Every structure is written in C-alpha cells, then in structure tokens.
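Provided herewith is a single structure, encoded as structure tokens, for subsequent inquiry.
Every protein chain except one is present and positioned as in the full complex.
Order of writing sets the labels: A and B. Residues in every chain begin at 1.
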Amino acid sequence: MLSYALRRLAGLLPTLLVILTLSFAILRSAPGGPFDQEQALSPQVRANLTRAYGLDQPWPRQYLHYLRGLAHGDFGPSLRARDFTVRELIAQGLPVSATLGACAFALALALGLPCGIAAALHAQRGTDRVLAVLSALLLALPSFVIGPLLALLFGIGLGWLPVAGWQPGGGRFLILPALTLGLPVAAYLARLMRASLLETLRAPFVRSAQARGLGPLRVLWRHALPPALLPVVSYLGPTLAFLITGSLVVESVFGLPGTGRYLVQGAIDRDYPLVLGMIVVYATLTLLLNLLVDLAYGWLDPRVRHA
Amino acid sequence: MRPEAQPLLSLRALTVRYPGAAPVLHGVDLDVQPGECLGVVGPSGAGKSQLFLAALGLLPPQAQVSGSARYAGTELLGLPRRALDRLRGGKIGLVFQDARAALTPHATIGAQLAEVRRRHCGESRALARRHARDLLERVQVSDAARRLQQYPHELSGGLCQRAMIALALAAEPRLLIADEPTTALDLTVQSQILALLAALKEGGGLSLVLITHDLGSLAGIADRVAELEAGRQVRSGAWRPGPAGTPAAAESPPAAGAALLALQGVSVRHRLPGWRGPTLEAVHGLDLTLAAGVSLGIVGESGSGKSTLLRVALALQPPSEGRVRWDGTDLASLGAAALRGQRRNRQLIFQDPAGSLDPRLTVAEAVGEGLAVHAPQLAAAERSAAVCAVLQAVGLGPELLARHPHELSGGQCQRVAIARALVLNPRVLCCDEPMSALDATSQAQVSALLARSQRAAPLTLLFVSHDLAAVRALCHEVLVLYLGRRMERGPVTLLHGAARHPYTQELLRAEPAADPAVERARLAAVRPGEMPSALAPPSGCVFRTRCPYALARCAAQVPPWESVAPGHEIACHRWRELPPGG
Partner (left out) sequence: MPEPLPTSQAGRTLQRLLRRADARWALLALGLIGALALLGPLLSPWGTETLDWRHLAQPPGLTAAHWLGTDRLGRDLYVRTLSAVRISLLVSLLASALSLVIGVGFGAVAGFVPGRTGVWMMRFVDVLYSLPYLFIVIILTALLPRGSLTVLLLSLGAVGWLTTARIVRGETLALKQRPFIEAARALGVPPARIVVRHVVPNLLGPVLVYATLTIAQMILFESFLSFLGLGVQEPRASLGNLIFLGAQELESATWILLVPAGFLVALLLALNQLADALRDALDPRAA
C-alpha cells in the first residue's frame, strides 16, 4: 500500500511537468507582453525591464530558468506587482481562499451527505420530493446569482451579516461567501449520494444483510453506505481542489482578498510567473487529491485494493 | 392437519401485487413441517422467490402483501421490524442465488459471520470470531482460517455459496430457505452444495425449503414438492420426475469428411490488468481437428477454456501460439477483408440470446445483415424472401419481422440468432452454451431445432456445453477440457459409460439421477474439490489435485496423449489400470 502510494506520488511529477509545459506554451504564444499597458514607461525603461526579467532570452532558456527556480521553491517575481514575488502574493491570498474553501466544503458535506441519504431512504416520498426540488433549484443557481441574492436577503434585507469585505479572523465575513460556494456543491453531493445509495440499496447483498436480521441502521452503515460512497469520493477530490484555490466570482462579489483573481488578472496582464504559479498550486492540489481518492477507493472496495 | 405437528412455516392465501399490475402471487397456501425438505419448483416468473421474500418482509416497499405467513404460530406479516429482525437470520436463514453478489463485497467472510453471531447470539467479538471458523468448517470449507480473512471476490462461486450457507446457519436457525442455491454453478459444484444441504438436514433437525427451476435437482433431497405456475400453486406432493426431457440421441455420423477446422498447438494467454499483472493461460497447447459432418461437443467446468477455444476457432481472437487452419488455409495468413469474407462459413450462437442481438435492429434487419454483407448483389426482395424462409425454418412466423429483441422471449431471441447464422449457409455452427439461459421448454425446442438443422444441411456443430444431455443429443464426438488442456476425446459413447479419464467420470457423476434412491446415494458419495486457479496450474497432470487415483508420478510428469482405441484418446498416466465407467 505504502509503496503503491509512493510510486503513484513519483508518477505525479511527469504529469505536472507536462501541464506546466503546456501552460507555458499557451501563455507565451499569446500576443502582447507584461508591460504593454503601462503607457508611462519609456521605451528605454521597458527594454531595461524586459532584460531584467530575462524576457529577452529565448523561450526554452526562460522555461528552464523558471523550472530551476521552481525546484528550489522559487515561483519568480510578479511582473506587475513588482514589489512582490509570486510566492508572497500566493502566501497572502491562499489562506483566505483556503479558509473559505474549507468552510464551503465542510458545509457541503454536512448538508449534502445527510440530505442525500435521507432522500434515498425515502425515495419517491415527501422528503425526497422536497429535496429534489431544492437541489434542482440550487444547481440552476450559479454563484454569481446566488451570491448577490444572499447578500440582498441577509445583508441588505435582514441586515444580519456584512454584505462584503474582510477582516482577518472575521468569521462573520465568511458565512455568506461560504454559503454561496458550498450550497451548489451540497446540492450536487446530495443528488450523487441519493442516486448511488439507491443503486446499492437495490443490490443483492443489501437484501441478504436484511435477511440476516442485522437491523436497518447496521445494514445502512456497514453494508450499503461504503460502496455507495465510491462515486461521491471521486467527485470530492477535484471539487476540494477547486474550492480551496479560490473562486473568482465569490471572492469578487464579496470583496475577499483571496487568490481567485490572480489567474484572470494575471492572464490579462501577461504576468506569466503569477499565472504559472497558480497553475502549479492548482494542478498539484488536484493531482494529490485525486491520488487520495484512489487510495480511499482501495479502502472502500477491496476489489481495487492495490498490492 | 395432525395436531402434534404444528407446521414451522405456514403460508395462507398469500397474495403479492405491485401497483398498476396483475398480482404476482394469487393466494398461495403452503406448509413447511419441522425437519422436512420442501422443494418449490416452477419456471422463471412463477413467483417462487417472491413467496418467501414476501413472508419475510424483504420485498420492495411498493409491494402489497396480503394473506398470512406464520412462523411457529407467530404472524410475520405486519410484525414490527425489531421482532422480525430477531426471526430473520435468528430462526430463519436465507440463502440467495448468485452468492458472490449476495455477500457484502467490502467485508471479509469472517467479519460477516461474526456479525451475525454477535447480533443474534450476543457473543463477544473474540467468541464470535472463533465460532465463525467452526461455521466454515461445518459447511466443509477447507483451510477455514485463511478463508475467514478473504473477501467474497477472492473466492470461487462454490466457496461463496458455502460461505452464504454458513452465514444463513450462523445463528442456528430452525428453517433454511435456499433460493436457487445451485443455479449458475458447475454441475460438480452443484452436487457438492446439494450434498451439503442434504447432510445439514440429516444432521441437525433443520427444515429446508429449496426453491429451484430445476425439478431434477430435487430428486435426492426433497421430501415434498410444491409446483408453482404464474403465481398459483398447481401441484403438491412427493417428488416425481418431470416429463421425460431426454431427447433422442444424435444419429450416427455420416462417413467422416475432410478436416474442416484444425487447431495446432494453440495456446491463449491473457495479461491480467494491473501493474505487472500476472498472465493467465486459458488454453494450453491444444490440438483439435473437426471433420466435416462429425459434430463435436466440448465439455468441462467453467474455467476450462471452452469459450476461449471457440473464440480462437472463429478467429475472433488470435492464439498466442499455434495455428488455426480452415480447409487447409492458415487463418493468420489471411488479410482482414479475406478473413471477413470467409467468416460466413463458421457462425456463432451465444449463451445470452437477447444480448447477442442489437437492441436497435428489428428481426428482419438482424437476420438480413449477414446477407447485406456477404451477398450485396441480392435485391431487397430476394433478401427478404431469404430472411422469411430461414425464419420459417427456425419456426418463427413473418409477424415477428418488425419486432425488436425486447419484444421477444428468450427462446424466440435464440431462434432469431440461429436464423441469423443459418441464413448464410455456414458449414460449421459454433454454439457457446446455447441453451443454458433458456427455460426447459425453450431448451427442448432449441435442441430439436439444432438437431433438425444439422440433418437438413451439411452442417457441423462445435458445441460447447456443460449440459451433458444436450451433448449426447446433438454430438457425435466429445472433447473433455480441464484447465485449458485436453483430458479425453472420443465418440459420444464416452458419455454413456465408456469414459476412461477420472475427470470425465467425475463430470458424469455430477449429473443428477432421476431415481430418488439412486440420487440420494449419489449425493452421499459426492467428493469435494474444485478447479484450481488457471494462474497457478498444478504440475504434471493438472487434474491430479482432484483425482482419487493420483500417484506421485502424476505430479511429476505431464501425461502423454495416448490412443485407447481408434477415435478414442486420453491424457492419463493410469488409464490402463482404471475401469471404464461414469
């Protein structure tokens, strides 16, 4: 098991390298450069900047230089926020985004899984019908609609929570964004859990566990639930990566200083190291979490257990 | 009813219906007396399983159950869940069809057994573990300590069924209900399971209910039989054999023609998935010739390589080693188009008739497709005339032409599949267990149809089956396979008492007898043993691990392929010393 995990971990590096190379190529093949929009710069200054950041070098050399830095944990300087390195920028934004993402994730789990289980156990009856309508509605409400609506209701209408803004340690500021981010995930989780549990509840081994008189709770927990969790787990991996690295919309709607804006603004500004840095963080997280999902699979289902 | 014998289980006017449909069961009355074995038989869809699932509250919630079901005087219908759960598993054990699917896949056998002991007998974890081992030994599982640690997917079908029986017996119930406990198992394993059930019943005053579609399998074990048809009980009483199902034996073969199909030194190996997955050898260095007009039956348990052999013979899969010749031409030397062109000579009938038909094509389209490919010059009218003619030949009317597979019964589907093959006038018809998915009536019809086609056209059958009666009826020669290797080949008289190989004899002994006394004796003499994994075949003679006559020599040397008599060959070190029989 451990050797399998280590082997898989080593296998992540080439994938990460391919992703990086691809992203680098896409980024650099786009027209324009990082200093085009700064009209105040004289051509002389611009040329100096270009040289200082090594942008006058051939691409392969720039790429190798970047990789060498990355190997030492150096993400390079930001080309726009020139007083900061990319590492500093990410170190500022990621804690906010990650806290928000973790809250949203916890909310989604706490809400989605029990609702999904309840819906499956009461399939085609009242509880299930209500939950189906609710989840369908939530799934059709994109974050840029649900965010402003929540702000309107709880912020402006009822005045319970701040509409936007951020103070370090201010949990109140996180409630609405976490709801916005977490509710649709909860809805999707609930549907996934319901469908998958319904499927296993029909399985012969569940009926045979019932026939052994094991009692409804034990049949659910020990026999039906573990296999039903498989599709849920494989959805959770990439979703957690997505939530933690920051949602652009939610952060901009609620004015949170997270990492969500780095990627888009970085791409518009041609801030190459910033964009690549974010991709490294996101891809590493995604790949790691997918690996975790695979390992969890083995734990839930001995048939895919790895030697 | 005699006053002293209160029935253990008593069903009265039991009716089951689903909303918006006709009832599945119409008021069935049934009693199970203490210590007796009741057989419940009927064709699929007769409601046999529903009957007992309904009594135990195991039907889906939308099912409407009425009537009465009493266990030792306690009414089960409407019993609170808690009380019902004390009876289910505690007093009444249930064994399901397809045990591997009925065992929880993510728990070890030991954990599942211990769970029942703790639940119903209130035992500690350690004590329950110890009893789990005793239980496995009671159902004659060898190496019980290791099996306790294993998961269902690591066990063979027969072992899974034993584990399932152990689970049902775990809390020492008084009644065991087994729903098709031997269906989909090899005959040899079926006999073992039946023998085990018979021994359990004799040993401990256990009452048995055996639900099956196969009346014949009950001869040696059932005290009484209740027959169900379309949700109604049609008969009840002592076991008596069903309508004689043994079809006429195959006619003697015409003078053997030239070798149509020849396999030389064929081996087939599969790499199993996974990192450095092991290699499984499904067929090992096999030689085989099929002469025109001499139909050959291939028999052996599942895992013996029968189906792989068919796929290689049909060039659906290239052999890893060896050659396949058709009419003297090496199939590997043909280009893709040439190979396709001569496929019409060798056609295939599948085990799963509905699955072998494209759900989106009508009967006319399915049967006509071969003509469209191999005889594109035919006009549409000529083609549909040919399709109608062949459908008539397989006994299907023109009203089925526009139907889709889901609108046909299993037997009709299989006849469409046969028509699809016959319309091309093939010279060899390969059949892969063509009857095993059909009910008894359709089986007889398809068997008769194949026999007729064989006579009407110069058609040679290559017939893979575990059903020895069907092989006797349709084939002139028999080849016995075990772990991908030939054990014995000879005329069909092999299956009538001339068998020399211990494995062939073992297969013959696994056939249920029609006389209850004989069958009882047969079950009492059933020997344990299952086919080892093809991943690690035994050294020397592969059958030696199950062979009652094995000597040290059998482990050391692979037996040579020797001639017993003209047309009768064998691979066994000791065939000269052993008596023929079966």
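Note that a residue touches a chain if its C-beta (ideal position, glycine included) is under 8 Å from a C-beta of that chain, and two chains touch if they have at least 3 such contacts.
Predicted model, so just to flag it, every value in this text is computed and none were measured.
Contact with the undisplayed chain is limited, among B:232, B:404 or B:574, to B:404. When the whole complex is considered, the residue among B:165, B:288, B:314 or B:419 that touches the unshown chain is B:314.
Remark: the omitted chain is touched by one listed residue; of B:29, B:137, B:369 or B:530 this is B:369.
Within the complete assembly, B:355 is the residue of B:277, B:355 or B:581 that touches the hidden chain. Among the residues A:151, A:274 or A:300, only A:151 touches the chain that is left out of the figure. In the full complex, chain A contacts the hidden chain through residues 15, 18-19, 22-23, 26-27, 30-32, 136-137, 139-142, 144-145, 147-149, 151-152, 156, 242, 245, 248-249, 253, 263-264, 267-268, 275, 278-279, 282-283, 286-287, 290.
Not every partner is drawn; the one left out touches chain B at residues 314, 316, 337, 340-344, 346-348, 350, 352, 355-362, 369-370, 373-374, 402-404, 407, 417, 420, 424.
Definition applied: only the chains that are shown with their structure count from here on.
Residues 53, 56, 58, 81-82, 84-90, 93-94, 96, 98, 101-107, 115-116, 119-120, 151, 153, 164, 167-168, 170, 274-275 of chain B touch chain A in their complex. Against chain B, in their complex, chain A makes its touches with residues 203-205, 207-216, 218, 222-223, 226-227, 300-303, 307.
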